[in-house]
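Note that one protein chain of the assembly has been removed; the remaining protein chains are unaltered in position.
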Amino acid sequence: MSKEEYNPKILGFLCNWCCYAAADAAGVSRYQYPPNLRTIRVMCTGRVDPAFVLRGFVEGADGIFTGG
Amino acid sequence: MGMNALVFNVLKEIGINPDRFSLQWASAAEAPRFVKLITEFTGKVKELGPLGESEGIGADELQTKLEKGLAAVSSRKVRMVFGNTAKTIRKEGIFTPEYINGIIEEKLNKAIVGALSAEVEEGKPAASEKKGPPAKQDAETKGAQKTATKTKPASKKPAGKARKKAEPAAKKKAPTPKKKTAAKKSPAKKKTTAKKK
Partner (left out) sequence: MVEAGRSPNIEILTNADLLSLKGKAGNFKADIVQRPRYIIADDCTACGLCTTYCPRHQVDDYNEGLNITRPIHIDYPQAVPATYYIDPRSCLHLTHETCQICVPVCQSKAIDFSQKPEERTLEVGAVIMSPGFGRIPEDTLAKYSFGKHPDVVTSIEFERLLNPSGPFTGEVRCLSDNRHPHKIAFIQCVGSRDIGCDNGYCSSVCCMYAIKEAMVAKEHDPDAEITIYYMDIRTQGKEFDAAQKRAEDKGIKFVRAKVADVMPWGNHLRLTYSTLDGTHSFKPFDMVVLSVGLESPPDADKLADMAGFKLNKYNFCDTDTFAPLATSKEGIYVAGAFNGPMDIPESVTQSSGAAGIASGLIKKQRGRGIIHKSYPDEKELGDEVRIGVFVCHCGINIGSVVDVPDVSNYAGDMDGVVYYTESLYSCSQDAQEVLKEKIKEHDLNRVVIAACSPRTHEPLFQETLKDAGLNRSLFEMVNIRDQCSWVHANEPGAATDKSKDLVRMAVAKARHIQPLPEQTVPVNKTGLVIGGGIGGMTAALNLADQGFNCSLVEKQDSLGGNFKTLSHTKKLIDLVKKNKLVTVYTDAQLQQTNGFVGNFTSIITSGKGAKVKEYTLDHGVIIIATGAREHRPETVLGNTIKYSKKVVTQSELAEQLEGKGKNRAPDSIVMVQCAGSRGDDLNYCSKTCCTTAVQNALRVKEINPDSQVIMLYRDIRTYGYAEDLYQDARQKGVLFIPYELNNKPVIAEKGSKLSVSYFDPILQDDVSMSPQMVALSVGMVPEETDTLSKLLKVPVTADSFFLEAHVKLRPVELPVDGVYVCGLAHSPKPINEIIVQAQAASAKSAMPLVKGYVTVDPIVSNVDKDICIGCKLCTSLCPYQAIQMVKDENNRPKAETIVASCKACGICASHCPTFAISMGGFTNEQLNSQIQAFGQAVMEKETEAA
């Protein structure tokens, strides 16, 4: 697989009050960004257990983004 | 607080590039910042390639290492130290990344290395206590190759009640790693020592 075709699988944990809201706002302003992110909404980044991150990698994520 | 430091540490120990994990902040009003962050991160991961590629780890080994990493952060011992470190950070009231990374490295690294090397037995049950059932259930629906690797540790785990007995035994094992774990551990260890040099 060449690097051009390669589409990384990215898992995201976004805080409802901050990054998730920013992501919504990005949509409202029609900003464009790569479609690789799959988001799991949490009420606060405090909820993100290190085990969730490791499990994400176990399940095949190439990268994990946590946004507070 | 310190969560990212813990994850970085574990990833480093199992030989995964910590750049694959990113903890960032953007307020509700900072849509452009979010876009920038996510675009950069996607680019970064793209550069690194599929998980394991830039690390030079084969698929099976990768899976084993990751399972171990998961077991480590799920183990009561590591989590206990992690919680206590978070408590210390809160008490000291110093929240600079340097300080947090330092203190996590200092207090947790030993526990992580310990958990990674010897405590597969102990770590697993705690991790699968709550997660066991869905893991199994979903695994059944999949039925592909990957399922096999996933259910293996799950099927090995002692049942809830047995855990209490299993734990002290595992603790005794901890200081002297047994053969089967020693073999798995060595590549990770090599990596860290190489880095230190």
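Think of it as A and B in the order they're written, each chain with its own count starting at 1.
In this text, a residue touches a chain if its C-beta (ideal position, glycine included) is under 8 Å from a C-beta of that chain, and two chains touch if they have at least 3 such contacts.
Small disclaimer: the values here were computed from a predicted structure and weren't measured.
Chemist: Can you tell me which of B:P18, B:P32 or B:G49 touches the chain that was removed from the display?
Modeler: B:P32
Chemist: In the complete complex, which positions of chain A touch the hidden chain?
Modeler: Listed in rising order, the touching residues are 1, 7, 9, 11, 16, 20-21, 23-33, 35, 37-44, 46-52, 55-56, 58-61.
Chemist: Over the whole complex, note the residues of chain B touching the chain we left out.
Modeler: These residues touch the chain not displayed: 1, 3, 29-33, 35, 74, 76, 79-80, 82-84, 86-87, 90, 126-127, 129-131, 133-135, 138, 141-142, 144, 146.
Heads up, the rule we're going with is that only the chains that are shown with their structure count from here on.
Chemist: Express in whole angstrom the distance between the two chain centres, defined as the mean CA positions of chain A and chain B.
Modeler: From the centre of chain A to the centre of chain B is 18 Å.
Chemist: What does chain B use to touch chain A in their complex?
Modeler: So the residues of chain B touching chain A come out as 1, 3-4, 6-7, 10-11, 16, 20-35, 37-39, 41-51, 63, 66-67, 69-70, 72-74, 82, 127, 131, 150.
Chemist: Residues of chain A touching chain B in their complex?
Modeler: 1, 3, 6-8, 10, 12, 17-19, 21-23, 25-26, 28-29, 31-34, 36-37, 45-46, 48-51, 53-55, 57-58, 60-68
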